[in-house]
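Removed from the display is one protein chain of the complex; every other protein chain stays in position.
Order of writing sets the chain letters: A and B. Residues in each chain are counted from 1.
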Amino acid sequence: MATEFDADVIVIGSGAIGSNAAHLLAQRGKSVIILETGEWIPRWKIVENFRSSPRKNNLNDPYPTFPWAMSSFDPDYIENTGNFHYVPYQLLLVGGTTWHWAAATWRFLPNDMKMKSLYGVSNDWPMEYSDLEPWYDLAEYNLGVAGSDTDDQSGHAGAAHPPRSKPYPVTAEGETYYFQRLKDRIGKEGYNFIHEPNGRTNKPYDGRPACSGNNNCMPVCPIGAMYSGDVHARHAQNAGAKIITDATAYNLEKGEGGKIVAVHYRSSKGADVRLTAKAFIVAANGIETPKLLLFSDVANSNDLVGRHLMDHSGISLIFTADEPLWPGRGQVQQGAIFKWRDGDWRGQHSAIKHAPHNNVPNRDVAEMLIKQGVVGPELDEQIRHLSARWVVIESMFETLPRATNRVTLSTTKKDALGIPTLSFNYDLDGDEYVEKARDLCMDDYGNFVRAMGGKVINDKTGWQNHAHVMGTVMMGDDAKTSVTNHEGRTWDHDNLFLATTGLLPSSSVLNPTLAGIALGLRTADIIAKEV
Amino acid sequence: MRKTVFVFSALAFSTVAASSVLAQDAATSALIERGRSVAIASDCMACHRTPEGEGKPFAGGYTISSPLGPIVALNITPSKEFGIGNWSEAQFEAAMRDGVAPRGHLYPAMPYTAYRAMSDDDLHALFVYLQKDVKPVDEAPKAQTNLPFPFNIRLSMAGWNLFFNRATPFDNALAAPAGTERGKYLVDGPAHCGACHTPRNTLMAEDASQYLGGGDLGGWHAPNITSDPVSGIGGWSDAELVTYLKNGNAVGKSQAAGPMAEAVEHSFRHMPDDDLQAIANYLKTVPAIRSEAQTAPAYEHSKAKPAGIGTLDYGIDRSAAAMVNGTSVNGEELYVSACATCHQLNGAGTQDQFYPSLTSNRATGGMTPNNLVMAVVEGVHRKTNDFTVQMPAFKDELSNAQIAAVSNYVLQRFGNASLSVSEADVVELKNGGEVPLLVKATPWLMLGGAIFAALVLVLAAIFFWRRGKRNTLQHA
Partner (left out) sequence: MTENLDRKGLISRRRLIGLSVGGVLVASLGCLPTLAVAQEAMDQAGFQALSQRLTGRTVLDKVISDRAFAALTAEDAGFPAAAVRLTAALDQAGLVDMREFKQFAAANPELAPTAMKIISAWYLGYTGTPEGEANHDDARFVAFAGALMYEPTKDVTIVPTYARGHTNYWVDPPATLATD
């Protein structure tokens, strides 16, 4: 029986993952509709929104929040019931949250994908590294990732690792003087400085200019050197995909045989539309994806949707070195410092990724000095003196999937479209796996400060989150313990796929977006062969 | 003994033969190298490339948007079926000097009117290079030239050539390196500068009375490069001219964009410094042409008038509806948020001029805003020997009205404030610029021609009918 569909595939979410998947499908000749809650906002406008913001420490501030598309920073949107106040900074506009990231684009190591069998904790991924490798290639090519082809990213100063079939599409950018000095002095203490592969091209790539150190990756790259999802939203559109903005999906309609037959969306202008497709991809980030599934009551026969929420919790260190290093020249992040990256001890405590931050430090420095009552010529002198020596190290730990750390629907609040808002339960205190790593991290901090002849400004930041949302719709090879199989295909509905970092069954210490894009491309490829 | 002698003489013979073969190879190699440098100077690759750009050299398929319609470059690899592999050298010369290829006339988008001036030696070397060193690509170009009637009648080129293809070959072996004669040879011959920098007459031929006085090309403007110190390059130092050709950037004067960026990328940056110096020397001797209204050179035209920091730094309406709205046509707002990031709030560019100054720049201070608008629309992409320059294209991010607004702001603040750009101007430039009179007039000419022809037929009919009647009467 011939059925007419509105599209071959409907993708919910126009962020980096959804847009890359949609683009692949459109290139293969499939008709694609992308539904996006937010709007197209041109880059210049976001730059203006940022420059005129009185709260530069607020990464969501340049992006509008609407009663029907609430920013996670809207206090009415997320309630937290756990002992960690978790507020991820997701964005709702065409291109998604990668409008403000630092474009860290790592590949998970083969060992990262085998946490259970190797170390007895967390989960194994339902695939081999070699299954995902060609999709990492494509994702890196799509984004124009700059990386080192010689680094051992497992931090053991060995041969290049993980294995690659192709070199990075862009060679690594030049090392900042700041990074060179840190590497020189701290490296001697037994720490491995690794280049962080990043989506900030340093040569013109795919119509984007080369990064020249505007030092503002978060919250917006003013020139588009840094990759953001709108690049592939536009590519997808040019390849024939249709993007509908102001379209908040709220229901996935089930039909015969467990198939999803339609998606319903609402707009802020009161429209309520039903669209049909042969296959559906929910690529609405790790928070909104489980929200849609929960509200539609799909893919959740095992009550796992929204559970196992993992972020990269961490702490950071600020100190001043005894020599001028001049952070603020070049990109905001450049590399990682590995000592605890991979080893048997991962059965007892988390791995640690330290990342030196290269932001222009004047605001933090001046705020501190003014609070101390420093004024006049001394204020100007101290701003210069301290800014030149300011070192910020941000550290991330691996968190383990716990069923009680979860995303659920609020039972008390709804947004302007009548869709429930969110409730998180995220417990971190008392988590030994992470707390043991934190103690080791503090030792590392002591070593860093000593190596740099430094003076601590702040080493008691308390837990910080990094908006790396993982685990909420975990993939696996057993329908009883996961939400999707290795294809991103939900166990319950064979034409419903998920493409989000929420799929990741273990978190490691790496920014997960590239893995999310690789998985999404792989899923799109599978769908392209079926519809 | 005889065997030894035989072996010895065989060895001697083979050595002599080998050395003459080697000598032959050496001569051919030198010829090929010379041909390669002629191909570079002639910038064959600017047109005879594939549409994708990189890829198979000289395989053709790239489309030149001429004012008369799209013209597709041919495959000039030595492919026998799809290229020039079967051409004799005489046929090659006919194409290069007369614009006649074996399959018919070429359009002067192929600048044979300039190549006509190339020396016999250079033309020969080029032929050898194309036939022997370039890899044959056995594929037809993906498109074919198909101009609208009546321009698709290639035979009409014969008449046009009679009037306008009159250059004489120049033997550059006599020209001293880096000298003005060598420079003239390069400018008028291989580098065919006049093809863009000399305006065209009504019949689309170069207007010799305005030699190198500036011409328009698909929205872009190729500026006046005569020796005039105000309207041309008379005020540039030789070093600046050479640097401009080599890198596409003369700091504080001009940066190559659009078609000139391509010329730098494919041609000039590969040429020896001597030749670039020769071109500079020659241009300084080209008869000065002054634009009537121009009183100061483009790079001195404006005293930059940046607004105060308090105006360039401002708060905004932070309601969600306002923050999502990217439709403003306020030129200052657009400049600050879309341009100042690189070109700086005061328009002076970065200290190292990697991001160039807009206050001392031909694109903003010259006599036409076209290049400014085109740079905003299409961006600038230019590969040099050191790095690749890229200004992103803004045609997707900014509307035509916004492009006009920001261009006007730049002209007012940093450039020639007597110029202005309208939304309609932006649309016209995006569509390839002003339509030449010949094209605009063609429908009328055709109509006129048809009416004339009809008139002739009617009169002839009347004449013969009357004649017939008279004859009939006479026979009565």
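Criterion: contacts are C-beta pairs under 8 Å (C-beta built on N, C-alpha and C of every residue); 3 or more make two chains touch, one makes a residue touch a chain.
A quick note: this is a predicted structure, and the numbers were derived from the prediction, not measured.
In the complete complex, the residue from B:Ala94, B:Ala205 or B:Leu345 that touches the missing chain is B:Leu345. Shown as candidates are B:Glu52, B:Asp120, B:Glu300 or B:Asp313; the residue that touches the absent chain is B:Asp313. Here one chain is not drawn; of A:Ser71, A:Asn111, A:Ser154 or A:Asn300, the residue touching it is A:Ser71.
In the complete complex, the hidden chain is touched by one of A:Gly257, A:Gly373 or A:Gly430, namely A:Gly373. Seen from chain B, the chain kept out of the figure touches residues 308-313, 315-319, 322, 340-342, 344-345, 350-352, 354-355, 387. Not every partner is drawn; the one left out touches chain A at residues 47, 50-58, 60-61, 65, 71, 73-75, 87, 89, 173-177, 180, 202-203, 210-216, 220, 222-223, 324, 326-330, 359-360, 362-363, 365-367, 370, 373, 375-381, 383-385, 387-388.
Convention: only the chains that are shown with their structure count from here on.
Rounded to a whole number, the gap between the C-alpha centres of chain A and chain B is 46 angstrom. Contact residues on chain B toward chain A in their complex (touch as defined above): 313-316, 318-321, 323-326, 328, 333-334, 336-338, 341-342, 354-355, 379, 381, 387-393, 396-398. Residues 39-45, 47-49, 51-54, 62-66, 93, 203-204, 207-210, 212, 214, 222-224, 234 of chain A touch chain B in their complex.
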